[in-house]
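Only a single protein chain was left out; the remaining protein chains are all shown in position.
Moving on, here comes chain A:
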Amino acid sequence: MYGNTLTYAGIIHYGPLYLRFRKKMAMIRVQGLNKWFGDHHVLRDIDLHVAQGEVVVVIGPSGSGKSTLCRCLNRLESAGSGEILIDGVPAPVEGRDLARLRADVGMVFQSFNLFQHKTVLDNIMLAPMKVRGASRAEAEKTARDLLARVGIAEQAGKMPAQLSGGQQQRAAIARALAMRPKVMLFDEPTSALDPEMVGEVLDVMVQLAADGMTMVVVTHEMGFARRAADRVVFMDDGQIVETAEPNAFFESPTTDRARNFLAKVLTH
């Protein structure tokens, strides 16, 4: 709806002007989203607008619906009611259009989910060739560029199981980026990693944010939120309870629920 022509780099430096544009140029627009699993009301009236180039960190207690929200955004779960628009286009229900929407929304999972029977390179090349119709040569060039960008160029020919967790997750990020998505979703991308590997994955994500990618990141890594996020969204019991700038949120949360949650997370 609002074409990319509106974003020329300069605008981003003018805070107030940019903020005024923000609402209009929403890359992700969620309005009145509800989701039920049977009788269980998992998402309650979620409204969330994410501007182009914005990085939103979603935090909240286990079971609060963070993963479900992510999965609704690329329609791995169907929405119960409400509206989800990606770059102005409503999420289609099924079929070919849905596959196209998913191709525009990259997703990185907690458990990496690299295809176990393919090399790292083939993992990255598969979707561009099958979905975007890229030639083998094009796909390979993109894949090698991306592997270099995430710092694992020399692992291209290996099978996923031969990589460390951090390397696998970086390969998974490269795989998602190969589709040139408009939005990247991360669902706890570092929770399954040994502590010494968390940093290498977060560095890639920080760089991606700096490059202007629109990102929704479910994570409890406050360091990442402070370094890279424009906004923190705190969810509890299926609702968005609080939205704030990262520093404001971590230093002085306004709701009791957020305060209690942060107290628990910080003491552990």
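To be clear about the criterion, contacts are C-beta pairs under 8 Å (C-beta built on N, C-alpha and C of every residue); 3 or more make two chains touch, one makes a residue touch a chain; residues count from 1.
We adopt the following convention: contacts and distances are computed from a predicted model.
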(message) As a check of understanding, state which of "Phosphonates transport ATP-binding protein PhnL", "Glutamate ABC transporter permease", "Sensor protein FixL" or "Secreted protein" is the UniProt name of the chain not shown.
(response) "Glutamate ABC transporter permease"
(message) Given that one chain is not shown, which residue among A:Q162, A:S191 or A:T254 touches it?
(response) A:Q162
(request) Can you list, in ascending order, the chain A residues touching the missing chain? (result) 74, 76, 96, 99-100, 102-107, 109, 111, 113-117, 126-127, 130-132, 159, 161-162, 172, 175-176, 179
